[in-house]
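With one protein chain removed, the remaining protein chains of the complex are shown where they sit.
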Amino acid sequence: MSIRVGNAADAPPFPQAAPALLDDAQLRKNVRHATDVITRKRALVVGEQKDWQALRSSASAIKAHTLRYLDDYLVQFEKACTAAGGRVHWAADADEANRIIVGLVRQYGGREVIKVKTMTSDEIGLNKALEAEGIHPHETDLADMIIQLGKDQPSHIVVPALHKNRQQVREIFMRTMGLKELGDRPEDLTAAARQYLREKFLRVKIGVSGANFLIAETGGVCVVESEGNGRMCLTLPDVLITVAGIEKVIPRFRDLEVFLQLLPRSATGERMNPYNSLWTGVKLGEGPQEFHVVLLDNGRTGILADAEGRQTLHCIRCGACLNTCPVYRQTGGHAYGSIYAGPIGAILTPQLFDMEHAESLPYASSLCGACYEVCPVKINIPEVLIHLRGRAVRERQSDASEEAVAMKTMAQIFADRRSFEAAQRLGRLGQWPFVRDGWIRRLPGMLGNWTAVRDLQPLPKQTFRSWWREREHKREKERRDA
Amino acid sequence: MPEAGNAAREAILRRIRKANAEADAGAIAYAEIERGYQQAAELNATMLVELFMERLREYDAQVHEAETTNVTEMFANVLTANGMKGALVAQGFPRQWLPKGFAWNAEASADTSAMNRAAGAVVVCEVAIAHTGSIVVKGSRRLTLLPDRLLCVVREEQIVETVPEAFARLEASAKDALTLISGPSATADIEMTRIRGVHGPRFLDVVIVRS
Partner (left out) sequence: MRISLFITCYNDTLFPETGKSVVRLLERLGHEVEFRFEQTCCGQMHYNTGYQVEAMPLLRRFVDIFKDAEVICVPSSSCVGMMRDHYAKMAEASGDAELVQAVNALLPRIYELSELLVKKLGVENVGAYYPHRVTYHASCHSLRSLHLGDLPLRLLRNVRGLELVKLEGVEQCCGFGGTFAVKNGDVSAAMLADKLRCVEDTRAEVCTAVDNSCLMHILGGLHRQRAGVKTVHLAEILALTEEESVR
């Protein structure tokens, strides 16, 4: 079995990728603006929702319950969807999913497909697999289209092209759509996209989508979107192939009442997004007459087996954690080397790989906890980050690394009073070569990362405990003398 | 191919069962899941309609109020105001509400091409949600998508306050194709500037029929 998460297996570690992105002033401005806008909007619509915390609790409980009985719910979904005229396929990993989808497209004689935004398809590398077979996939989500036409990588779950400004988009559109003229206002660019895509929506016979929710009870699928391209791809083609992670299933139709209140507010700061499509199987005379669902594992069952990590599978891909993360806000998504970026990416990406890749990601966090506060399904991301750091240390790190040695030394120092006080004295003595004009401006080794940016005050002459000791001696003496 | 599919199916299900046994995940029954969120209306009928209209206006839908006695007239006004000479009509739409003097064509008579060229569409809804300004339409998926103008009729008694109430009402239609429409399509993908009407109708007219 080979797990794939986009190109994450080959991506540079986070500390290596971050500096260049921090130097990109345009990117930083765009990321900051985008995250500011969404967090402000989100705060407003969440603030007015009196039962927000109750919704979060229910959502978290529904997800935990579903995961506990995931096998039953997936089987139930398969049965109901099949009874309604759909066909359900199972894929253990990315390669298998691609084989199934490519196979279906060829079966129907398709040379191109229209796609609705689906991160799952990015995860498995579907576009590449299709192209390799001479099948051209057209991304129809505006941002995904910008990324595809600009031969770029997405940098956010919900607003993938937020790192691009209007001039950059205009340049891409003019070049790839063969336009002699094009305004650079967002309205002009959107109008160009509308025209470019309308032709494809009406012509291309095979659509590929993801799913926000799979409903076990009815065999139904729910897709949440804003632009309308989703509805185009879900309704107009003759054939629809939907690929979804196994964790997308929810028990019953009515459970949508919880998630459809949480997702739009968390993702785009709206009370409800413009379009939610819900369909079941095949209906004669309306919508695609051939409907296939590909259920994807690709590492999810591995996450399920980890008691501390399985809450990661609650994720409904809202992106709220990215928008609120003070680290993401500085670097944008590319630093994480994965289509799943930000706090959720930092825990999902390495876990899909069972920690074989992306071990730097759990450390790409100051553990501030802002993500947990906003997560609509209550994933305790800081807790999972710490858990994964533990796994990284135990499973992946060498005991001889500078850090491991330092940590073991510190543990010995803290082990008893004598060692601790000795280390305090040693520190005070040993620091003098580094002190200039009362401050430390340069430290060796790993600690050099501190002084690269900050000054450090030297250790004071007297520790607290030695002050206390002195004071107690003095008081004892006074008591005896009295 | 089918064999490979079954192998994956069995492997995945086996891994799930093993994972759940190992992780010792606390089990709650579905019925025990706490649902402390609002599930019933707190606003009275008048306030409900007011709220619904306010939400519609927030996303620039045109809102019209009519009584059952003058719906036809209201329709005629709306179409005239929009410069429309006719529209495609959804299956099941109450014919008695359609004013004379306009070209009405049945949804079933139009293929995708025709729908794409049509001036507008007229539909009814299953339920409307005041809290979010949403209209839920059953079926008519292409009809509510391709023409540039959408006119939806909402009867006052179809308006509920909350999303949970709407889903309770929709329970009987759980396996039908349902579309929740909450405004014209939009994108904020370019510099976070919200642009209305990407794909799907750019103009939405809602006629609320008061009882």
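For reference, chains read A and B in written order, and residue numbers begin at 1 within each chain.
Rule of thumb we're sticking to: a contact is a pair of C-beta atoms (placed from the backbone, for glycine too) under 8 Å apart; a residue touches a chain by one contact, two chains touch by 3 or more.
Because the structure is a prediction, the values reported are computed rather than measured.
Undergrad: Report, in label order, the displayed chains that the undisplayed chain touches.
TA: Hidden chain, whole complex, touched shown chains: A.
Undergrad: Using the document's definition of touch, tell me which of A:M145, A:L189 or A:A392 contacts the absent chain.
TA: Of the listed residues, the one touching the omitted chain is A:A392.
Undergrad: For the chain left out of this view, which of A:M1, A:A132, A:L179 or A:M407 touches it?
TA: Checking each option in A:M1, A:A132, A:L179 or A:M407, the one touching the absent chain turns out to be A:M407.
Undergrad: Could you pull out which residues of chain A are in touch with the chain that's been left out?
TA: Touching the missing chain: residues 14-15, 18-19, 22, 326-327, 330-331, 362-370, 372-373, 383, 386, 388-394, 403, 407-408, 410-411, 413-417, 420, 424, 427, 439, 446-447, 449-450, 452-457, 459-460, 462-465, 467-469.
Just so we're on the same page, only the chains that are shown with their structure count from here on.
Undergrad: Any idea which chain A residues touch chain B in the complex?
TA: Answer in residue numbers: 30, 33-34, 37-38, 50-51, 54-55, 57-58, 61-62, 64-65, 67-71, 74-75, 84, 89-92, 96, 100, 103, 141-143, 146, 159-162, 164-166, 169, 186-187, 189-190, 193-194, 197-198, 201-202, 215, 217-220, 226-229, 231-232, 235-236, 246, 251-254, 256-258, 260-261, 268, 270-281, 283, 286-287, 295, 297, 301-302, 304-307, 310.
Undergrad: Give every residue of chain B touching chain A within the complex, in rising order.
TA: Of all residues in chain B, those touching chain A are 1, 4-5, 8-9, 11-13, 15-20, 22-30, 33-38, 55, 112-113, 116, 129, 131-134, 139, 141-142, 145, 163-164, 166-168, 170-171, 174-193, 195, 197-200.
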